[in-house]
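With one protein chain held back, the other chains of the complex are shown just where they sit.
In order of appearance the chains are A and B, and numbering begins at 1 in each one.
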């Protein structure tokens, strides 16, 4: 379980996070929801140690974050993270060299699934193709948790469908997924848990299925309540 | 492993290339020179160091030559500090070893007095255009390691231009500090040197001053102090020489004659005595040389005669007032022109040129009788290509004695 405890982050005078707390369980897909600038990306980066928190703690399976954690948590940001001069196969080789838990077969499957050509240059990929390659590098790591930042932003419809298929497949099964997205409507059927972020704190944290059954509300309904209030 | 060939090759290339540079560079150096004995006792040449300039097409470098071989002055690096040359000699190094604390900041050898009992360092602090200067005394008792520090300001009748300490001597209970003042003449930027002997007692208390008056015919002329080298112990006399242009006696071609005189000043009696006769010379002719040394109570004057290729050395024993003269002919020694001379430690050391082979001849003579004790030849090491050209590129500058 990933635990975020009282996360605060301040840039100069602006407070982005003011004590956000939530958890991500293994085997569930958790969606971090919030308005633009609410701090969703910041939280993801903080969990990955890519930006420091002003105060608060983050624990992965009970332990604080550190370099060893990168074999257990994988992050797929909304842009590429490998040098543009590398070809796709060189990028995959880079991942294989540095990560012990790189699964080359999974990577090959994903490359085929997304119809990516290994000899293309990373810098030449279109936005949609780049997002797909990002997914390859993120998912082909045998990690317990996967974090995704806006996996659908700016992607064409057909690519989105392919990506959504991945969610349903066994590539995700058993892992704890934390993602942020604006396309709630499309993703709602895929996510198990929703965390609503407003003014730097978590205002609602709930299981989607349970919410629908108990109060008959969809995630979007809860969002309207929380953000309009 | 094969994948990383680029990095491995680059790293190895870098290391080997630089190693090769230094290994190869170390072996291909500028030509080495040696001092070989022609006749006489080789031990005579051991305390000597010849400074020479080696100049080829690209650069001029200084070379130091001893009986052990030659060494070039290396290019300056970050660790090289400017440093007076006397600090390289054993005399200084021993003082440094024995009295490391006292010798801090003491870098002018003419300000230092050394005898078995004590070390005295007299420094002068002067600013231009002030009507005074300050004498700073540091006295070390060598046995007890006690130091004394005293400062005293001396007023000046005129504005200061540049003041230095020429000599420091302890005579009995008196500490003499001989100060050279340079006084601006009314005409332009020329200066005249004046000397004052400030006398203190051994606790640094100022006793009296003696102004040295040499009685020059042309009062605007200077006398020049004759500096000593690495002496231990007290010396009664300070040596000076003067040169005055003679307006009346000019040659038919208009170049003037100069009158040269040598003097001693006695610290004990305060009297200035002329040494030897006044000489009428034409200094700017090729091959002319005139130099004085004062060492261990003997005053030496050496003059080379430009026409006759010979050297005249006069020896004045200041205590007994006896005078001896020697004439040395370069041809009999085997050389042509005089390059450098030093008289010290009872020897006359000469460097003469040998034009036929472009080599240099080093001769050591006994100063009392002119007997040749040693002859040596300076030339490029065996196996050097174009030996004559290389020898021609070497020009000796100075003979130094390792005090």
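To be clear about the criterion, a contact is a pair of C-beta atoms (placed from the backbone, for glycine too) under 8 Å apart; a residue touches a chain by one contact, two chains touch by 3 or more.
As a working rule, contacts and distances are computed from a predicted model.
A chain of this complex does not appear here, and its UniProt-recorded name among "ABC-2 family transporter", "Cysteine desulfurase", "Translesion error-prone DNA polymerase V autoproteolytic subunit" or "SufD family Fe-S cluster assembly protein" is "ABC-2 family transporter".
The chain omitted from view is touched by exactly one of B:84, B:215, B:270 or B:346, namely B:84.
Of the listed positions B:11, B:38, B:278 or B:345, the one in contact with the omitted chain in the full complex is B:11.
If you put the missing chain back, the residues of chain A touching it would be 11-12, 45, 48-52, 67-71, 75, 77, 79-85, 94, 97-100, 122-123.
Touching the omitted chain from chain B are residues 3-4, 6-7, 10-11, 13-18, 20-22, 24-25, 28-31, 56-59, 74-75, 77-79, 81-84, 96, 100, 104-108, 385-386, 389.
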